[in-house]
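Questions regarding the structure given below will be posed in turn.
For this depiction, one protein chain was excluded, whereas all remaining protein chains were kept in their positions.
In order of appearance the chains are A and B, and numbering begins at 1 in each one.
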Amino acid sequence: MTLQTVLLVAAALFSVGLYGALSQQVVVMVMMGLELMLNGLIVAAAGFWWFLAPDPSGQVLLLVIIAAMTVEMAMGFAVATHLHRVRRVDMTDMAADLNG
Amino acid sequence: MPDSAVSAGSALAAAGILGLLAVLAAVLDGFLTARAAGGGPSGLSRPVGEVARLMRQRRRTTVAADTLLWRIGSAGLLVMALMIVTVVPLGEWTLFDLDVGVIWFNAMDVLAWAFVWLTGWGANSTHSLVGGYRFLAHGLAYELPLMFGLVAPAVAASSLNVGTVADAQQDLWFVVWMPVAFLAYGTGILAIAVWGPFTPALGTDIAGGVTAELSGVDRLVFQGGRYALLAAGAAFAVPMFLGGGAGPLLPGWAWALVKTGALLAVFVWLRRRLPAVRPDLFMEVGWVVLLPAVLVQDLLVAVVAVWRT
Partner (left out) sequence: MITHISFWVFAVVAVLSGAAVFWVNSMARASYALALSFIAVGLQVLLLHQNYIGVVTILMMVMEMAVMAVYMVMFMGMNPALMPMNMVHDKRHALAAAVGAFLLLAAGAVLIPWPARRGTPPAGVTVALGEELMGPKMLVMAVVGAVIAATIVAGVVLAAHRTRYDRLGDDLRRRPANDPQPGGVGR
């Protein structure tokens, strides 16, 4: 367990998430991709904190990432619900126009 | 991970104590059930008979069941209970003396959302899926009061370590001056064990709900997990609210066990004393009554904690 290995794991998680966020059509699946990218960020930030600068303030960054995930999820679900109610769609492709 | 050496022997001992408590809870429940029915045998041997019956029962299969998730869900409650007791101190021993033990408990109790819903989902049966959703609806209402209820003792002890919280109650048990938090906690424990008022997820109106298609060993593990969760919840309440091992004459571990057993008996007894709460109605109760009450409790505790320092 070194900084390099931790960062490699983080990179793998981030890339898998990027693939999902780019390729998935359903809104909820896109959100899962975004979550996975943030998951990678958590590992990377935790690794940087422990291996480079383990002072108290670094951990605050991790809390901010977790808070960002919460906000992303909550707004994502709200938008998905609204989209479904107004347009009866759950795909990003079908929500691309401004109609409606 | 903290460098607390976990010996396999003490882990087995903890699991054994938890199992014993769960069996005692089941025996007591069998007795109370038989008494409520009136006449007939005492009911004390009912759990033994039930275990024997379920061990021999053939597994029921359903069409297109998601077997992997179904098995994970039904076995999960027992695993949750075991993980909870790892942070509970018994006298001077703690299996896994984590500095954030209270948060650990919270992380374990939300697993109930996953496991109960998965048990309902896996069978690919309408009734059990309805039961799973009922549990999630209850979960939305009980979870935040439960978490904020645990904030109060942690604030008063200014620690998230379970042992430190227990030690902070030398003068006065927390249950005495934070009763609302204790009630919210107790409600949460009944809910994660799908017990008493929170049984609509297993309701007879939906043919047993989550357990509708469970049979044989799966059913045994699921029901055993419910009793184990009640026991683990009672065990965790002892250091958080009931003064840990404090008490006259007996050593700390004995007092911890006595208190756990007493609270567990109350939990089991409450099953027949409280009405079932409908998920839709309880949602508003949880958010409009329970959560603000617990938050006020937290505020009071925080003010006292600041004033005392």
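Remarks
Just so we're on the same page, a contact is a pair of C-beta atoms (placed from the backbone, for glycine too) under 8 Å apart; a residue touches a chain by one contact, two chains touch by 3 or more.
Quick caveat: nothing in here was measured; it's all calculated off a predicted structure.
Against the chain not displayed here, chain B makes contact via residues 1-2, 64, 66, 68-69, 98-100, 103-104, 106-107, 110-111, 113-114, 117-118, 121, 124, 129, 133, 136, 139, 143, 160, 277-278, 280-285, 288-289. Interface with the hidden chain, as seen from chain A, comprises residues 1, 3-20, 22-29, 31-33, 35-36, 39, 42-43, 46-47, 49-57, 59-60, 62-64, 66-67, 69-71, 73-75, 77-82, 84-85, 90-91, 93.
Operating definition for what follows: only the chains that are shown with their structure count from here on.
One inter-chain figure worth recording: chain A and chain B are separated by 32 Å, centre to centre, where each centre is the mean of the chain's CA atoms.
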